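For reference, the structure discussed in these notes is given below.
Of the protein chains in this complex, one is absent; all others appear in place.
Right, chain A next:
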C-alpha cells in the first residue's frame, strides 16, 4: 500500500513537472501574439545606430506575430517634448515609449507608463526565457522607481576612452592613460596648438552635452556629486566637486578655445581627422569610428580613474509601455519590447551596430572579438559607474538647463571656478526648493543590490 502511495506521488510529481515544463516549452512568440494579430503599435526611436538596427530587424517580428510596427524617430533633443505632449494631450500616438535614464521618474510619477510586472506576471505574455538577471543590475536599477521596474533597457551606453593608437605610440606611450592625471600628462605631450593637434578634446556644447558629458564627468571621479537627496542639499560646490572642475579647467587650457561650442560630431571628427588623439565618448560611437578612415588605429579603453574613484559616464535608454492605450495594444507593445530586448536578439542587434545591456551577448568572446568596445563597456557597468550619473528628478530638464548655463560659462574661463560653483549651487538649491523637486527624486543606486542578488542566484 505504502509502495503504491509512493509510486502515485512520484507519478504525480512527474506529471506536474511535465505540465510545467510543457507550458514552459510551449510558450512561443507566435502563439502569444495570436490575439494581437493585425494590431498596429507605434514605437518611438532616435536617429541613432541602435534604432536603425532595430528597425532593420523589425520585419522579423512582424512576420512572426502579425503585429504591425510603426517607427517614429526623433532627434534626441525633441524626444521628451514629443512624448510629454503625447501623454498630456492623451493622444495615444505612441504605444512603446522611450525613456532616457533621467526620465523614468517623470513618466512614473505622472502615471504615464505601466510597470513591467503587469506583463511579466502574465504567463501568456511573459517569455520564460526573458531572463531579467541577464541584464546588468545597474541598468535594471536605473529604470526602477518605487521598487518597481518600468522598462527594459535598450541602446545602453558607457563612457569610454577612444584613442588613436598610432598617435599615442608615436609620442612614446605604450597604452592609454589609466588615470586623469596620466591623461593630463599625455595631453601636454601630444598637444601642439601651432599644428592644430590636440591630445584630448571634450564635447562641451551648451545643452545636455554640457551637463552629462562636460560637467558630470569631472564631478564623480573626484568624489563630487550633484545632490545629497537625503539632506536635500546641492553638492556641486563641495570641495571634491570644486577639485574636479578645477582639473577640467587645466585640461580645457590645452584644448581649442572653440571646444565650448563643440558637440559629439565635432570631437568625433577631430579624432577621425587626427586633430585629436583622445576623446571620452559614448560606447555607441565605436561603429562610426571603426568605419572611418582611421578605423584600424582606433583603440578603446575604460575612462581614466579619478583621484577618489573610477566613475565613467553612464547614459542610455529603456522601452516602456504607455498606460494610456487599450490593453490589447499594451500587450502587443510588451511583446515587441520583450522581443527586441531578448537574449536571442542581442547578437543580431550588435552585429547591426546597436549597443545592448545583455550580459550573455556583451561578454560572449566571439562577439567581443569583433567588437572590442564591449569589454571596457562591461567593465564600466560592473565596476566603475553610477546610475545617477545625472540625478533622476521629475524636474530634471530645468535642473540640467541651470547646470548647462553655469557649466558652459565656467568652461569658457569667464568665471572663477570656486565662486561660480557656489553661485551655481545657490541657483540649483533655490530651484529645487521652490519647485518641490526633492519630493520627486529617485535614487536608483539603492536598487542595484536587489538586482545583484538576483544575478547571483
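The working rule: contacts are C-beta pairs under 8 Å (C-beta built on N, C-alpha and C of every residue); 3 or more make two chains touch, one makes a residue touch a chain; residues count from 1.
One rule holds in what follows: contacts and distances are computed from a predicted model.
> Choose one: "Helicase", "Putative ABC transporter permease", "Cytochrome c biogenesis protein ResB" or "STAS domain-containing protein". The correct choice is the protein name in UniProt for the chain not shown.
According to UniProt, the chain not displayed is called "Putative ABC transporter permease".
> Specify the residue from the set A:185, A:269, A:419 or A:449 that touches the hidden chain.
Counting the whole complex, the residue in contact with the absent chain is A:269.
> Could you tell which one of A:35, A:196, A:239 or A:295 touches the chain left off the display?
Of the listed residues, the one touching the omitted chain is A:196.
> Tell me which residue among A:55, A:368, A:401 or A:429 touches the hidden chain in the full complex.
Looking across A:55, A:368, A:401 or A:429, the contact with the absent chain belongs to A:401.
> On chain A, what residues meet the omitted chain?
80-81, 84-85, 87-88, 106, 109-110, 112, 196, 205-207, 210, 256-262, 266, 269-270, 273, 275, 394-395, 397-398, 400-401, 404-405, 408-409, 411-412, 414
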